[in-house]
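Missing here is one protein chain; the remaining ones are kept as they sit in the complex.
In this document, chain identifiers A and B correspond to the written order of the chains, with residue numbering beginning at 1 in each.
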Amino acid sequence: MNRSFIAFVRKEVTHIVRDPRTMLIALLIPVVQMILFGFAISTELNDVEVVVATPKMTPAIESKVAQMAQNPYITFRGYITTDKVDHCLSSNEALAVVVFSRDYDRNGKFQIVADASNTTTAQTATGYLTNILSESKAAVAPNVRILFNPQLKSSYNFVPGIMGLIFILICAMLTSVSIVREKETGTMEVLLVSPIRPVMIVVAKMIPYFALACIDLVSILLISRYALDVPLSGSMTALFALSFVYIILALALGLFVSTLVESQMAALLISGMVFMMPVIMLSGMMFPIENMPTVLQWVSNIVPARWYIPAMRKIMIEGLGFGYVAKEGLVLTFMAVALVAISVKRFNNRLQ
Amino acid sequence: MERNDVITADNLTKRFGDFTAVDAISFSVRRGEIFGFLGANGAGKSTAMRMLCGLSVPTSGHASVAGCDVARESEKVKRHIGYMSQRFSLYNDMTVRQNIALFAGIYGLSSSQIKERCRELAETLAFEKEFDMPVAVLPLGQQQKLSFAVATIHSPEVVFLDEPTGGVDPLTRRQFWEMIYKAADEGTTVFVTTHYMDEAEYCHRVSIMVDGKIEALGTPGELKAMFNAAGMDEVFRFLARRATRQ
Partner (left out) sequence: MRTLLILLRKEFILFWKNKFIPKVAFIFPCVVILIIPLVTTMDVRHVGVAIVSHDNSRLTQNIITDLGATSFFTVSRSGSYADAMEMVKDGDVDVIVEIPKDFQRSVESGNPIMPHISANGVNGTKGSLGSGYVAGSVMNTVARFRGIKPEEKASVRYLYNPTLEYRNNMIPALMIMLLIMICGFLPALNLVGEKESGTIEQMNVTPVNTTVFVLSKVIPYWIIGLLDLTAAMLIAAAVYGLVPVGALAAIYVAAALFIILISGIGIVIANRSETMSQSMFLMFFIVLVFVLMSGLLTPISSMPHWAQAITYALPPRYFIEIMRSVYLKGTDMSALGMQYILLAFFAVLTNTVAALTYRKQQ
């Protein structure tokens, strides 16, 4: 029994190693994506393109504009006449227009017209401009301190998100397609007539993919730490324990998909494409869960990444330990166990 | 090259890295002939055939099929040939009729010609009631016959058959060979690889490939006389023993 199980694992390993292209792709994709997205994705607006419209030029306006143009977040694109404001925004020449009033020198009034076809950039841009252009009143402001991420780096927010996204999709694709391929070619039948229990066949299939995912995990962590400067200050044991559970859950998800479909194409499309939507949209990776309609908040609870991503944020960035991610850990473990149980049951049922 | 040769190969070679799959083979096939292309598994039969069909580019040497060079004019070659691969390769989810119409259409048959061909084939294939079923549900023997019918739908000058009767019962094989004879009678040259030595006896001439080279070529009678053998299988075993590759 034990020996035949090892033989099965070995067979799966040979399968993977014999197809070096797929293996290389599965190992490289997470690394490249991590680097690319870790550096590139950011929600902090850098180059706000602004033009100024004014009925007349005065020294006060000129000095205001000069002050604004010096701001590193603002890219000043020149002056236009007040009747050109709409045209300037509709033709994408600028993100916002600052319109000074005729009596600016006297009353200090101005208007910011922003292109709200992208609401995020519009809000941020008007926020920047209001701050820069408003008279700095002598009013005393509270002291603001940003915890855990004082430079407000977006990568701190996105690295755990991308981990949650990549693991679940890649693992689900790998397992589901490998099982369905054996169904398609008929080799599954051959395996099933062997004396080994069907469950063990499935477990044997998962072991090499688990190893592959662990290599991905380590490389992603190394990149996060040394290339993206993510602190990784929390408990490493908790990080690995949760990640292992999450990977097993992802592999089980692949197994579950393989019991639903008959063709490789369907397996790949479900685990790689259909799942991509809820993982990006409902996991809190991009959009805060607490802002969703209540029903969708419930729905988000069945998305595993919705538990993994915040737990990773706590461990990697807030530097917390097991105690603070216990809930997430329990939910993920429960999901993993349930999914393995359901899939194995379905897998067995199909055999009869 | 004689006027009547429809296939000629001259030192045709295919290498994959260090491995020479086909090693400078030369032969010619006459118009209307049924040419058996024998060899053990891995001897290089399929690779040689794929080069002749324009699916694979020769590493060196030349070959021409129906007067066109297989390397330089592979697309022209394809207008004159039919090909039936070792693996069943019609569209499983489409019906028999749809598959026939698809390939007939690709070869430029008109709609009325396609209808006519379907009627004819329904008769020869003798499974008219399955014509509107997906080909996936047909038994293997019928799939093979259909593949042959599709490969010859446009009455090509040459048809290449790669182990067309693998895995089918003797009766179906018999029927299959009747189809081959009929095609040959109508002037199609048949180039066929096979494992079955009884089938080799049906060929006008056969060649036997060992380790990428052609070791013997002649009519079955000539070869048996040459090797002093009672049947083709004896000839084959004698030659195949020399093989060093698996």
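One rule holds in what follows: contacts are C-beta pairs under 8 Å (C-beta built on N, C-alpha and C of every residue); 3 or more make two chains touch, one makes a residue touch a chain.
These numbers come from a predicted model, not from an experiment.
Visitor: Using the touch definition up top, pick the residue from A:Ile80, A:Val113, A:Ala305 or A:Leu339 that touches the left-out chain.
Guide: Looking across A:Ile80, A:Val113, A:Ala305 or A:Leu339, the contact with the absent chain belongs to A:Val113.
Visitor: List the chain A residues touching the unshown chain?
Guide: So the residues of chain A touching the unseen chain are 19, 21-22, 25-26, 29, 32-33, 36-37, 39-49, 86, 89-92, 95, 107-123, 126-127, 129-130, 133-135, 137, 139-150, 152-154, 156-157, 165, 169-170, 173-174, 177, 261-266, 268-269, 272-274, 276-277, 280-282, 286-288, 290-293, 296, 310, 313-314, 317-318, 320, 324.
Visitor: For chain B, which residues lie in contact with the unshown chain of the complex?
Guide: Interface with the chain not displayed, on the chain B side: 50, 53-57, 74-76, 78-79, 81-83, 85, 87-94, 98, 101-103, 105-108, 134, 150.
The rule is short, and it goes like this: only the chains that are shown with their structure count from here on.
Visitor: Indicate the whole-number Å distance between the mean C-alpha point of chain A and the mean C-alpha point of chain B.
Guide: One centre to the other, that is 54 Å.
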